[in-house]
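Shown here: the complex without one of its protein chains, the others still in place.
By letter and in written order, the chains are A, B and C; residue numbering begins at 1 in each of them.
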Amino acid sequence: MTLPAERTPGLRPDVGRLTISCHDRPGIVAAVAGFFAEQGANLIHADQHSSDPEGGRFFMRLEFHLDALESRRQELAALFDEKVAGSFRMRWQISLESEPKTVALLVSKSDHCLLDLLWRRRRNELPMNLAMIVSNHDSLRSDAEAFGVDFHHVPMDNHDAGERQMLDLITSRGIELGVLARYMRVLSSRFLERAGCPFINIHHSFLPAFAGADPYAQAHQRGVKLVGATAHYVTAELDAGPILAQDVVAVGHRETVADLRRLGADVERAVLAQAVKWHLEDRVLLDGHRTVVFR
Amino acid sequence: MTLPAERTPGLRPDVGRLTISCHDRPGIVAAVAGFFAEQGANLIHADQHSSDPEGGRFFMRLEFHLDALESRRQELAALFDEKVAGSFRMRWQISLESEPKTVALLVSKSDHCLLDLLWRRRRNELPMNLAMIVSNHDSLRSDAEAFGVDFHHVPMDNHDAGERQMLDLITSRGIELGVLARYMRVLSSRFLERAGCPFINIHHSFLPAFAGADPYAQAHQRGVKLVGATAHYVTAELDAGPILAQDVVAVGHRETVADLRRLGADVERAVLAQAVKWHLEDRVLLDGHRTVVFR
Amino acid sequence: MTLPAERTPGLRPDVGRLTISCHDRPGIVAAVAGFFAEQGANLIHADQHSSDPEGGRFFMRLEFHLDALESRRQELAALFDEKVAGSFRMRWQISLESEPKTVALLVSKSDHCLLDLLWRRRRNELPMNLAMIVSNHDSLRSDAEAFGVDFHHVPMDNHDAGERQMLDLITSRGIELGVLARYMRVLSSRFLERAGCPFINIHHSFLPAFAGADPYAQAHQRGVKLVGATAHYVTAELDAGPILAQDVVAVGHRETVADLRRLGADVERAVLAQAVKWHLEDRVLLDGHRTVVFR
Partner (left out) sequence: MTLPAERTPGLRPDVGRLTISCHDRPGIVAAVAGFFAEQGANLIHADQHSSDPEGGRFFMRLEFHLDALESRRQELAALFDEKVAGSFRMRWQISLESEPKTVALLVSKSDHCLLDLLWRRRRNELPMNLAMIVSNHDSLRSDAEAFGVDFHHVPMDNHDAGERQMLDLITSRGIELGVLARYMRVLSSRFLERAGCPFINIHHSFLPAFAGADPYAQAHQRGVKLVGATAHYVTAELDAGPILAQDVVAVGHRETVADLRRLGADVERAVLAQAVKWHLEDRVLLDGHRTVVFR
């Protein structure tokens, strides 16, 4: 069951998004644009990418306006499937701006990424239906509740039991995206499969440098002159999933490990918020284990 | 007369670019993409932008492959005009990757922007037919000639006579783009009109801050913590033309005016090279006095 | 009366800071370092700057450890004045890390700078004794109170009456720094004089570009490719005070004025927090209307 939950204000009715990926060949754009013109839709934005003009994959994101889209959605999807998608063997998806994705935030003890996401949602920067916050600690409950969000403390001392409880929450609430906002426990591949939705994690280094534990201590030890953060989709292999966003900040010999943590925290929250926003707006497509991000 | 001049290696045959701007309304993309599909062309890239989905202007850039494009260009243009461009009242242009624009570089005494452009051209980063370098000083002649480029010393002590001489050079060589690579004389509006081609200038500040003379001294005096550079099209009003690219570098209390000049020079050459590359690849469209840059 | 207020945890006892500015001449560092060595102090950090090695001004910041500093402060200051400062005609000041400055935050309706400062203070990133928040609107009261900070609504419909009320608050609470965290009313020079403490403002543009009202609309209109923010000390002349920190973010033709505001907000809060932190740590010295920032 998806909770009705509150709606993000400012979302436009009758605005849809289509994302496509398929084998590249001539005529795709003409077929897609022709279809939408026939339906009387107006294209607001269109982005496309070919991984290789000769024999690569083709990716597209359309933002369109169509009167009465909410009621015509099923019909539109069926027609598109029949008239366009089938002949190009497309993987595709239509979503509505007025129906933001249902999201769960997972967090441990660090508050910076969580608070930044909550604050951006309150400012209407992040179009999401925020169903709940889940944490393996109880320490951020009052922050969550100050923003009016359901908070669930799911201890992970018994990892299997914890994952089972989390899985119940996620599947019963119709979660479409999980965000690991500095959630410091590794999720099992079994959990990821059963949850049935993507998870975005923020890793506190410029991956693939300093994967694993305590990257700021590793960075200080190596004497690097930049520290960074990486937002990536979670896969069964630790810190190896497709990268959505990365950024860095300059550091020098004066900065201690504690300074790197403080400076890095600003990069982490910015990079995670950016990645989540892109995902919520259907701007991210997968090209193998790389991402195509239509900004 | 356009000199045949040397060709940039690595330019793909049969690859064309179409740029369009027109009043926005439904059906444009379908009409354009449909036309190219009918012609048997394959779209390599497509970018579009609406300044306002309701009643704004529409901008588009297509990169396409069409067999025998070089010989079919006239026919293609005529067909496009008849079948598509007319009904949408488009301003449009088709260019061929295999026919790079003919360019003149204008320079005074500072060498950094000029040398960077010459070096990038040698590396085949800048697809241009470089016809000549014009300078109001003779000091960079040997640098120009080391790169095998025609050098013309046109003194500007008599400004009118100088502009007349420069105009002769520009019109007789079929120049399609002039680049002011730290050319420190103001060009008259009369000259700009008669030259009949766009000019890109690099201004050594983050415009609109510090327009006019000696921006680094102005910046030092004001105590700013960043200095920058701005590449813009030249218009009759000094330092007020449409901006193509800008960047900045951090500075502090230790930097003298000379340091700002040194650090700024790196930004200037990078920003100018970027802007020139975008223009040469037909990535820049004008939206009033603002630019649309399809990167 | 300075309220005792809560103390920032993690502040080191027995750690002091000395800032100096004077006419440059040989022997200053030897005299200062010799004095501290005699007193048995250990230098933790030392930074110095000469605006011009020949006849300029000299600036210095020392961070030192001295046993029982809290009780020996008066004696140390008197000795330093007698033995060192007098002969070099220094402007100088000694402060204690264990006695953070008493601060008032001024805010209007935008929450991003205020919340960021409150959050950083909670994380112990900003060593300050936060006495109160003053606003010309009542809308951020609950946010302020959620962080346990006194909130005063001082309407400015009658500007003179409002300034008088604000002045009472500031002088009665012993405020040593005022921070304008998107406070949108101009403070009169009379107010600034009587308040007797510095004020740091965040201006939402890269000054000196786009001073005055609605800088994001101005920036969009001009078509710049970067928007920025500037933290500066407030002086009687609007947006013209000494600059502490600046930063920018890249924008393009797709960004609307609303997008510039959203992207700029992130830069504003980062730049303001940086400037406030530097001031609180006595890292900023004035060199005429420019700043020396010892990071």
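Keep in mind that, in the parts below, a residue touches a chain if its C-beta (ideal position, glycine included) is under 8 Å from a C-beta of that chain, and two chains touch if they have at least 3 such contacts.
Every value quoted in this text rests on a predicted model; they were computed, and no experiment measured them.
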Missing chain -> touching shown chains A, B, C
Looking at B:His23, B:Arg91, B:Lys109 or B:Arg262, which makes contact with the chain not pictured?
B:Arg262
Write down which of A:Leu118, A:Met132 or A:Val292 is the residue touching the left-out chain.
A:Val292
Absent-chain contact - pick from A:Ala77, A:Ala209 or A:Ala236
A:Ala209
For the chain left off this view, which of C:Ile44, C:Ala78, C:Val186 or C:Ala258 is in contact with it?
C:Ile44
Interface residues of chain B (partner: the chain not displayed):
111-112, 115, 119, 123, 125, 146, 262, 266, 270
Name, in rising order, the residues on chain A that touch the hidden chain in the full complex.
49, 51, 206-210, 222-226, 228, 242-248, 252-254, 287, 289-293, 295
Which residue numbers on chain C touch the omitted chain?
25-27, 29-31, 33-34, 36-37, 40-50, 53, 65
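Just so we're on the same page, only the chains that are shown with their structure count from here on.
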Could you draw the chains as nodes, link the ones that touch, and say if you get a line, ring, star, complete or other?
complete
Residue numbers at the chain A-chain B interface: does the shared fraction exceed half, giving same, or fall under half, giving different?
same
Let me have the rounded angstrom distance from the C-alpha centre of chain B over to the C-alpha centre of chain C, please.
43
